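Apart from one protein chain that is not included, each protein chain of the complex appears where it belongs.
Chain IDs A, B and C follow the sequence of writing; residue 1 opens each chain.
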Amino acid sequence: MTPDSQSTAPDHRSTAPDPHDPEGAIAAAAGAYSNWGRWGDEDVLGTVNFIGAAERARAAGLVRRGASFSLAMRFQNDGPQKGWRRRVNPVHTMTDTGAEAALGVQGFPHGFGGADDVIFMPLQCATQWDGLGHIFDHGRAWNGRDAAQVVTSEGDRVTGIEHLAAPVTGRGVLLDVGRVAGEDGELPDGFAVTEEHLRAAMDAHGVEVRRGDIVLVRTGQLARVRRSVERGDGWGDYAGGPAPGLSFTTAGWLHRTEIAAIATDTWGFEVRPNEFEHAFQPLHQVVIPHLGLLIGEMWDLDGLAADCAADGVHEFLLTAAPLPVTGAVGAPVNPIALK
Amino acid sequence: MTPDSQSTAPDHRSTAPDPHDPEGAIAAAAGAYSNWGRWGDEDVLGTVNFIGAAERARAAGLVRRGASFSLAMRFQNDGPQKGWRRRVNPVHTMTDTGAEAALGVQGFPHGFGGADDVIFMPLQCATQWDGLGHIFDHGRAWNGRDAAQVVTSEGDRVTGIEHLAAPVTGRGVLLDVGRVAGEDGELPDGFAVTEEHLRAAMDAHGVEVRRGDIVLVRTGQLARVRRSVERGDGWGDYAGGPAPGLSFTTAGWLHRTEIAAIATDTWGFEVRPNEFEHAFQPLHQVVIPHLGLLIGEMWDLDGLAADCAADGVHEFLLTAAPLPVTGAVGAPVNPIALK
Amino acid sequence: MTPDSQSTAPDHRSTAPDPHDPEGAIAAAAGAYSNWGRWGDEDVLGTVNFIGAAERARAAGLVRRGASFSLAMRFQNDGPQKGWRRRVNPVHTMTDTGAEAALGVQGFPHGFGGADDVIFMPLQCATQWDGLGHIFDHGRAWNGRDAAQVVTSEGDRVTGIEHLAAPVTGRGVLLDVGRVAGEDGELPDGFAVTEEHLRAAMDAHGVEVRRGDIVLVRTGQLARVRRSVERGDGWGDYAGGPAPGLSFTTAGWLHRTEIAAIATDTWGFEVRPNEFEHAFQPLHQVVIPHLGLLIGEMWDLDGLAADCAADGVHEFLLTAAPLPVTGAVGAPVNPIALK
Partner (left out) sequence: MTPDSQSTAPDHRSTAPDPHDPEGAIAAAAGAYSNWGRWGDEDVLGTVNFIGAAERARAAGLVRRGASFSLAMRFQNDGPQKGWRRRVNPVHTMTDTGAEAALGVQGFPHGFGGADDVIFMPLQCATQWDGLGHIFDHGRAWNGRDAAQVVTSEGDRVTGIEHLAAPVTGRGVLLDVGRVAGEDGELPDGFAVTEEHLRAAMDAHGVEVRRGDIVLVRTGQLARVRRSVERGDGWGDYAGGPAPGLSFTTAGWLHRTEIAAIATDTWGFEVRPNEFEHAFQPLHQVVIPHLGLLIGEMWDLDGLAADCAADGVHEFLLTAAPLPVTGAVGAPVNPIALK
């Protein structure tokens, strides 16, 4: 991102593509915004390369009050998943509890008692990063690799999430599009967030997105769904149903700004229904394999957003280190914003 | 921790207790160092209460270069667990791979392909925090609660790890006892790290432990075991066998310094074999239920330690946010040290 | 069961109990029909004791054609579970597939390739037996034992399903109440199957239930739900919603007939909604802890029932050996009826 590129009008590519031709639109965007080869043939980091030590050091300098915000949903059985493609909610079970400790059946000496637990979960069941091996375009993975060679039953043998264990720490910027462009702080389902909306949020917040940033886009959908859950009406179609989200037309902005990552408070990052007929997550198909962009989903931005609205500061140090499961194509994360 | 308490000589309690009477020694230490009620009857944070916003803001100020270190082991099948108490290594499996994407059998339109994955793992299989509900003393959990009421098959209903989602960010201090007191940077198995060793490390590093710190004690055992793994000789008894670690006699220091948390590069934090006959993790039995101390285990400190040895700076911003599994008594974590 | 007891009219206890007082009705039935102590203090088999070698040998003599029927639903992600009490559908994943074999990345010599798989599932997610440790009455398990001592986090330490690995083979009798008392072969949801309906089915089929039998009661609900699934409308509330099933008033019949086990094609064996206000599975609360009765649920009886309707023979050899998971309180089973 150069100052120029940002001060000029949105380029022509952000105009809406032909809704009848997702494949053509994807191909065009992929051609225009590819980062293949940008960091060499062996690259496993994608746009996370944009975060350097200098960016991190500057981000640490943003911390004023020492207020810490967890942007993670809870990992629990009562979650949004409904079994689609075997994505169930986490099943957390105990192998020992206080009851056995009290009964004295654990076999430990001197009054020692313990509790222990296990979990079964899809790696993308709640707050998570999509790894670079998560999405392919016509059999091609990030950097042009053959998907079938990269992600096998062993996992992602090249771009596994473990490579991102350390570097995903830097400047976070919250764009609260829900508050800026929505009603009562929320965008309706199906609302496509365009470059114009992102720019309006930056203007409203007095913050500029810069190279290497981790951009958090709040739509307000999670707040709406949470009210439903709290009413006892459940998660509804949060996991995969209609949702506000990024427009396909933002692909250029996502490329041009040279951000390191982007995350939303929705299941799927991009607007749903998608902006094409008979389509499935076309923006993913561009930005993961072609840009190498790190995408976060199901982030809980509400507490942080309330704080940002209160103090007017929308930038912070963000530490969002994925759980380093070797070969994973996605990973749970407990992102911490420090202001 | 008051300046006084730290400048005086170690108190008498740090002398070695009677090895024939773990139960008595535990009772004595529990009586001397209890934090029950210190933060009210409803407390769910324990010593993490020592980290305030001011501590966090100061810790952010320690960041100079922007160098980021992940202190997590990899979560993978090839890990140290051997099935003790059903603790197996993580089993990570794919629900979709590049092969299906290439075959075109995934049912997606316009050349979209995806990979997805699930995991089964004990929550304490690799780098982790012990939650406050992990260990009990004679049926009592943290703050004096009835263990049987606190941790049921539903999980920890009171002090679940989710309460620690946000606050575990602050000043980290590395005490590289392996380098200071060991040979070739490593302490032998069975080496009991005492208050004197900790103090020697502080002196050698020119760093002082302060209230609210997250203290990382490197023994070097993981480095030794890793060489075995790399040679093809496996993890041996890393998970539960002999190991260097904290002496039971450090209970007073752990209490007096008012640290928020402590973590080691070993399976079990305290020295093994334990310093009593017929004992099992007696220091845990004091510090978790009575001090409310957050303990981290199986942290990979080697990269950070090498950097600290090189630049002589042993303090840093540490973000160590556990994966917030509701009701968990322990949680995987990818701690990030930022220097 | 004596010939007498069966030829007389149903006893008074089968009259409907007070719907306002489930606890009283359960206590009365528990008192009247208890088998505690019947097979000694150490018993772990309950009514399966009624199946002796002689019963098995006679049952084998029922086989005429050699037709084999599996009475198991498929264990798969697309199943009836909705997450209630952490009961998800099975998640079956591959650790190796044909793709890796074809790619040659498995590391095997001479063209050898393999596929392998793992499963995560609740033990009662599909066709299953309830173990004797599955249900308690006021903290009492089968044979009067203390539930808290019997079933801990280790599992059922006394009456685990592994004890039933061998004996659950004997004479099966199908009572197709759906065909006999329903419309188009199906009972509506909420239909309470009483002793009279069971007797009517026996009369219609020309079969008598005898001591040691494994009785299969077909309501037709699964057939109805399967049509919904096949239409693409899903499982609805099959797992826990309204259903036909055994009336609470059948407790006496279940006791008096000295059957070894009973299974239905429904989620919960007994009629739902239950016949009391504010109740949950009251018949379970009587027959599992007090009778020691083995209960099967979610059995797929439709193929067998069609065959029985066609040839008029409703008795057969039934082999219904649970998967012997040590300490399990329920177990998946693939029951085989041989005619």
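Please note the rule applied: a contact is a pair of C-beta atoms (placed from the backbone, for glycine too) under 8 Å apart; a residue touches a chain by one contact, two chains touch by 3 or more.
This structure is a prediction, so every number in the text was calculated from the model and none was measured.
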Identified contact with the non-displayed chain, of C:Asn35, C:Asn49, C:Asn143 or C:Thr169: C:Thr169
Candidates C:Arg38, C:Arg74 or C:Arg227 - the one touching the absent chain: C:Arg74
Which is it among C:Asp18, C:Asp146 or C:Asp203 that touches the chain not included here? C:Asp146
On chain A, residues whose C-beta touches the chain left out of the figure: 91, 93-95, 97, 99-100, 103, 118, 120, 153
Hey, which chain B residues sit against the chain that's not shown? 77, 83, 86, 88-89, 91-97, 99-100, 103, 105, 120, 148-149, 152-154
Residue positions on chain C contacting the omitted chain are 22-23, 26, 52-61, 63-70, 72-76, 85-87, 90, 92-99, 101-102, 108-124, 133-139, 141, 146-156, 162, 165-167, 169, 276, 278-282, 284-285, 317, 319, 321-330, 332, 334-336, 338
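To be clear about the criterion, only the chains that are shown with their structure count from here on.
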Same or different: at the chain B/chain C interface, is the fraction of residue numbers used by both copies above or below half? same
Could you tell me the distance, in whole angstrom, between the mean C-alpha positions of chain A and chain B? 28
Can you give the whole-Å distance between the Cα centres of chain A and chain C? 45
Centre distance in Å when chain B and chain C are each reduced to the mean of their C-alpha atoms: 46
Chain B residues touching 2+ other chains are 93-95, 97, 99, 118, 120, 153
